[in-house]
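Here the complex is missing one protein chain, while the rest keep their positions.
Right after this comes chain A.
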Amino acid sequence: MAHEHKLEIFRGALKFKSNTQKIWGVLIFLAIVTIIEVVLGIIKPEVLMGQVLGMKALNWIFIILTIVKAYYITWDFMHMRDETPGLRRAVVWTGIFLIAYLTFILLEEGGYVFDVYDNGYIKRDF
């Protein structure tokens, strides 16, 4: 087995000397992202509470940061960066397509059910 690791992250902006160093580097990055999430979650800055595309701006930030974390866990801890493009695409795009579709239909339907209750056709608070 050949063990060539690609050692640069952030599109080559940061290059590590060895695989071990890269692991610690990614850990530091993930820890920083988690700390940002927790701090934002506790103080909930007023500026970020406005609605953007049907959701609070803060929630969008959380979701984007989560996907960033997921990317680095998959690419560097699970070594997706070193796999062939075929394997990478088969795993990632299959998952992303199915999950995005499932999430869309369920959330859309949930919103519809809420409207049915909200418009008073069915009484829930009795």
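We take it that contacts are C-beta pairs under 8 Å (C-beta built on N, C-alpha and C of every residue); 3 or more make two chains touch, one makes a residue touch a chain; residues count from 1.
We take it that contacts and distances are computed from a predicted model.
*Asks:* Name the absent chain as its UniProt record does, using one of the following: "ABC transporter permease", "Cytochrome oxidase subunit III", "4Fe-4S dicluster domain-containing protein" or "histidine kinase".
*Replies:* "Cytochrome oxidase subunit III"
*Asks:* I need the residue numbers on chain A that touch the omitted chain, in ascending order.
*Replies:* 1, 3, 19-20, 23-24, 27, 30-31, 34-35, 37-38, 41-42, 49, 59, 62-63, 65-66, 69-70, 73-74, 76-79, 83-84, 86-87, 90-91, 94-95, 98-99, 102-103, 106-107, 109-111, 113-114, 117-118, 124-126
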